[in-house]
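To start, the structure itself, in C-alpha cells.
All protein chains but one are shown at their positions in the complex.
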Amino acid sequence: MSGLGEIFGGWPPPVLDPAGPFAGPVTALAWVLLISGGLVLAMVLGVTSVALFGPRRWRAKLGHERLVWIGGLAFPVVVLTALLLHGLSLTRDLSAPPQPGETRIRVTGEMWWWRVAYLDTAGREAVQDANEIHIPVGRPVTLELEAADVIHSLWIPRLAGKVDMIPGRRNLMRINADRPGTYAAQCAEFCGGPHALMGLVVVAHAPAEWDAWRTRTAAPPTPTPGRGAELFLSAGCGACHTVRGTPANGLAGPDLTHVGSRRTLGAGILPNHQGTLAAWIADSQAIKPGNRMPAYPVLSGPDIRALAAWLGSLK
Amino acid sequence: MSSETGFDTRLYGRFPTKGPRPDGELEALEDAWCGPRGWQWITAINNNFIGVYYLGAALLFFLLAGALSLVMRAQLAAPMSELVDQELYNQLFTVHGTTMMFLFAVPAVEALGVLLLPQMLGARDLPFPRLSAFAFWAYLIGGLAFFGSIFVGLAPNGGWFMYPPLTGMTHSPGINADFWLLGIGFIEISAIAGAIEIIVGVLRTRAPGMTLDRMPIFAWAMLVFAGMIIIAFPSVILATLLLELERAFGWPFFDPVKGGDPLLWQHLFWFFGHPEVYIIFLPAAGAMSTIIPAVARTELVGHRLIVMAFLASGFISFGVWAHHMFTVGLPTLSVNVFSAASMAVSVPAGVQVFAWIATLAAGKMRFNTPGLFAVGGLVIFVAGGLSGVMVAMVPFDWQAHDSYFIVAHLHYVLIGGMVFPLFAAVYYWTPLVSTRALSERLGRWVFWLMFAGMHLTFLPMHLTGLMGMPRRVYTYLPDRGWDLPNLVSTIGAFVFALGALVWIVDMVRNFRPFGASNAGNVYGGSGLEWLPNDLYSVRSIPVVTSLYPLWDQKALSRDVEAGRYFLPGVAVGGRETIVTSVMNAEPQLLLRMPKPSGWHVWAAVFTAAFFLLLTVQAYVASAIFGLLAIYTMVQWCWLMDKPMDQPLADIGAGILAPSYAKGMTSPGWWAMAITLIVSGMVVLLTGFSYIFLWSQRPDLWAPPAGDLAGILALLAAGAGAAWISVRALEHDGPRSPWVATLFMALSAGLVTGGWVLDATGWLGAGLKFDGGPQGATIAALLSWQGVFVATGLLMGVYAVFRLMFGYVRASQPTTFQVIGLFLGYAAAQGAFAAALSRLFPGV
Partner (left out) sequence: MRGWLYILGGLLIWTLHFLGVYAFVSLAAQTRAADTAEWQAASLALSVICGLGAGALFLVASRRARRTSSASLADHVAALSAMVGGVGILWQAFAPAFATG
C-alpha cells in the first residue's frame, strides 16, 4: 500500500490547494469564511469573557438589550447580506452552462467503481474506459454524471466541488485543470458496502499529449497472444470485462482494454503493477470486501501470474 | 385588561384566601394522586413518573449510541484497521445517527417538557396523562427493538438518511431497512402524541393569570417545538410509509426504473430533517434561557426578542430543507432561494446567543455545574453556527458537503445546541425530581472532560474534511495523510466518554427520584416548578402576576403550600386540574383526569408487537396483535367522556367552573383538531409528491378516470350528515340521541361510499398501482384515506354502542363533536385526493 500518496495525499488540504478556475474561487471563499468566522468567534468569546469576568462597569454596559440589537441583529444582517450577495454571484458564475464544442465525458457511478466514456462531437460514446478521467489542461471539460444503481457523488476537490450522480438523472459538472498532473477524486455519497474504497484519478495532460492519448486509447491495443490471453477467456473474465480486439465483451465490470496503462487498481485503492494485479485477481474480496468481483481460488499461482502479466501488457 | 372569556379578573383578588383550610382536604388530594405501589409503576401515568422514565430512557439511548461511536472512532484511529468489518461499520453509523436523532434527541427534549411543564405552568399534570404514558411505552419498546437489531446483525446499513435506491428492495433486500422504518414509526407516533400533549398543555393548562406575557420562556420553546413536530413529522411519516410501500408492493415512488425519483425521498426527508435540528435545539434553548438567568441571578435580557427568535426559527427552518441538497443538481434559482433562507435562519440564533451573553453580563454568573454547561454549550454552539454560515454559502458547500467538515459542523451544533444544554438541565432540575442534588464536584469533572473531549474530537474534523476525507467511510488508505487527525479525534472521543462515565457515577450515587420530598431550589430558579410540590404537583394552583413569580411574589410559596389558591383540594373527585384560556389564562373549566389503568400500556405493547411481527413478516400473528391493539385503544376511549352529575364545581374561593367541557373548550376537541392537522400535512405532502413525480415524468400519466362529481357529492353528504348529527344532539329533544346516532352512522357510511367510488373509478379504468408514479401516488392517497374510512366506520359502531349504553346525551356531546369533526375532515380529505388526481395535470 504505497505509491498512491503522490496522487491521494491529503497535504496540503486539497480543498485549500486548488488547481483550476472551478476550484480557485471556492478556495478564496473558504479562506474568507474561515478567517471571518474565526474573527467573529474570537469577538463572541471576548464579549462573553467580559460578561463573565469583566469589571462591573463594563458588564453593566453589556447587560442590556442593546447588545442583542447590535450583536444579534444589526451585525449579522449586515455581514450576511454581503456574504449572501457574494455567494449568489459566485454560484451563478460557477454554474454557467457548458460552451458549445466543449469536450464531454460521461462518468457513470457504479457499485463501486466509475465507468468513463469519452463522447464524440455527436454525443456518442466514442471511447470506453474506467476509473480514470483524462482531460486536457487549460480547457473546460464537461462531465456528464450518471448513476447505474444507487446515488454516488463525484468529488475532485482540487478541481471542483462535488456533484451527485443520481439514477434516472444526468447532472453536469465542469472542470478545468491549470497544469498537468494527477488529481485525486472519490465517491462522496454513501453508496453501500465498500463506499470508502471508491476512488478515481483525474489526469490532466498538455493539449497535444491529450490528443495523442485519445488516439492511442481509441485504438485497441495489440494484445500479445499467449497463456494469459487464453486464461482470460477460459476463466470467464470476458463475461464481465471488455478487452477490445478480443472476444471479451462483458459490460458489467470495468473496461480493461488499457488496464495496463492505469495508475491505480480497484478504483483508486492500489498502485497498478503486476504484483497488485495478481493479488487483485486472486482474491479481490480480501482487498476490497464486498466488491462485485468474485475471488478465483481455482486459478493456480502461475496462472494468476500469467494473467496479471498479460493484463499489465494492455497499455 | 379586557377579559378573554368573560371571567371577571377581579375575582383573583380573593386569593390568597384567609383562614385555615378544612380538615381532610390535603388527605383527599394525596389520596387522588397517590403514587404507584409494587408493579403499579408500569401503569403510572403521572408526569412525575412518566417524565422521569422518559428522560431516563432517552439518556440510556444517548449512552448506547455513544458507545457505538466509540467503536467507530476506534476503527478509524488508524488506516485500514480491521477492528470491525465494513458491514458492521455501516450498521454502526446508521444506528448511531438514527438513535441519536430519533431515540435520544427528540425524546429527550420531549421528556424534559413532559417532566417540567406541568410544574412550571402550575398544572397538576398534562391534559392527557395516559397519552404521554402510551407515547413513552411505544417509544421504549420500539426503540429497544430497533437498537437490538445491531446485536443480531440485522441493523439497517443505509445511513440515518436512508436514501433510496440504496435502501430499496433491489439493493437492500434484507429486513434491515425495515427495522429502520419500524423504529422510526414508533418515534413518529410518540413524538406526535407528545406534541399534542405539550401544545394543549401549554395553551390550556397554565395557572390562572399566567398570560402570554408571563409565560415562562421554556414553555414558549416547548410550544414552538411541538408546533414544529406537527408540521415536520408528517413529512417523515409519509416518506417512511412510501418507502415501505415501495419495498412491500413495488409501488414506484423512488425507483427510477419504474418512473419514480430518488430525489422525492430527499425532499420529503429533509423537509422533516432540517426542521428536526431546530426541533431538538429549541427546547434546549428554552432550558438555556431558564438556567442562565437563574445562575446569573437576574432576569433574562431580551425576553421578547427570544420569544420572537423561537417563533422565527420555527417558521424559517421549514424553508431551508434543500440546503442538504446543494449538490444534487437543483436549478441555480432554487439553490439561491434556499441559500438565502439558510442565512435568514441564522439571525434568530444570533439573537439568542447575544441575549444570553447580555444576561450573563447583567447578572453575576455563579460557576456551578449547570452554569458551566450553559456557557460551554453557548461557546460550542457559536462555533457550530459559524461553520453553518460557511456551508450555507453554496460554492463552499459543494466542497464541504458529505465530508468530515460536515461531521464537525453538525456535532458542534448538536452538542453545543442540545447535549450541553441538556446536561445543564439535568444538573439544574435534578433537585426537583430527586431527594439529592447531583454532585457539584463530580459535575465539574463531567463538564471539563466533555468540553475538552468534544473539541479534541471534532475540531480536527474540520481539517480532515478539507483534506478530502468523505463521511461514512469504514476505513481509509494510509497514503492520505488523515492518520494523525483521526487519531486525535479518537482520543478525544474517549475523553468525552470518560466524562459521560463520571456522570453515570454521579447519577448512581445521587439520583434518587420518586421520593417523598425533593432537594429543593438549589440553584435559585424563579419558576413555579420550585414551589413546594408533591405527586399532586402544587398544593394549590397560584394566581400568577409575574414572569418570575418566585422572585417577585414573595409570599407565594407559603400561601401555595397552605392551600390558599385555586383548587386546594379535590373539587368533584379524582384527579383534576384547571383549564384556562389561551391568551390570558382565565380559568374556564375543571378538567377531570384519568386514574392509572393498564389499557394504554397494553395498547403500546400490542402496537409494538403488531409492527415488530409485521417487520419479521409474521403476518397472521401481526394481524391478531393489530386487532388487540385496536381493542385496547377502544377500551381506553370508553373510559373517557363519562357522565357527570355535578355540572359546576368550586375551584377555589367559591369560584365556580363547569366540570364538563363542550366543543372548543374541550381539550379532547383540541387534540383531535391537532391530529387532523398532522393528517392534513401528510395529504398535502402526498399531493406535492404527486405533482413532483408528474413534473419529472409527465409522459407516464394516463387520463383521469371515475366519476368525480359523484365522489364529491357523496363526501359532501357525509360531511353534512356529521354536521346534522352534532346539531341534533345539541338541540336536546326527546329523540335527539337516536337522530344523532343515526346521522353519525350515515355519515361514516357516506364517507366510505365516496372512498369506494374513488378507488373503483381508478381500478375500473385499469390503473396499475405498481405500474408507474401515477398509480403509486394515487394508491398512496387511497390507502391513507382508507385508514380514515376504517377509523370512521369504527367510530360509527362506537357511536351506536354508546347509544345502547345510554351515553348519548345533550349534556354530554363531546364524543359526538369529536367524531363529527373527524368525519367532516375525512370527507374533505377524500375530496381533496379525488379532485387532485383527476383535475391535475388536466384532462
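Points to keep in mind about this one:
So that you can tell them apart, the chains are marked A and B in the order they are listed, and the count of residues begins at 1 in each.
Note that in this section contacts are C-beta pairs under 8 Å (C-beta built on N, C-alpha and C of every residue); 3 or more make two chains touch, one makes a residue touch a chain.
Bear in mind the structure is a predicted one, so any value in this text is a computation, not a measurement.
Checked against the hidden chain, the listed residues A:Ser49, A:Ser89 or A:Ser234 yield one contact partner: A:Ser89.
Interface note: of B:Val84, B:Met169 or B:Ala312, the residue touching the hidden chain in the full complex is B:Ala312.
For the chain missing from the display, the contacting residue among B:Gly13, B:Pro331, B:Pro703 or B:Pro734 is B:Pro331, taking the whole complex into account. In the full complex, chain B touches the hidden chain at residues 212-213, 303-305, 307-308, 311-312, 314-316, 318-319, 331-334, 336-337, 339-341, 343-344, 347-348, 583, 695.
Residue positions on chain A in contact with the hidden chain: 77, 80-81, 84-85, 88-89, 91-92, 95-97, in rising order.
Note that only the chains that are shown with their structure count from here on.
Taken in their complex, chain A has these residues touching chain B: 1-5, 8-11, 13-16, 23, 25-26, 29-30, 33-34, 37, 40-41, 44-45, 47-48, 50-52, 54, 58-65, 67-68, 71-73, 75-77, 80, 83-84, 87-88, 90-92, 94-95, 111, 149-151, 153, 155, 157, 160-164, 166-169, 171-172, 184, 186-197, 269, 289-290. Contact residues on chain B toward chain A in their complex (touch as defined above): 80, 85-87, 90, 157-159, 163, 165-166, 170-172, 256-257, 260-263, 298, 301-302, 305, 327-329, 332, 335-336, 339-340, 343, 346-347, 350-355, 357-363, 365, 375, 378-379, 382-383, 386-387, 389-390, 392-403, 463, 465-482, 696.
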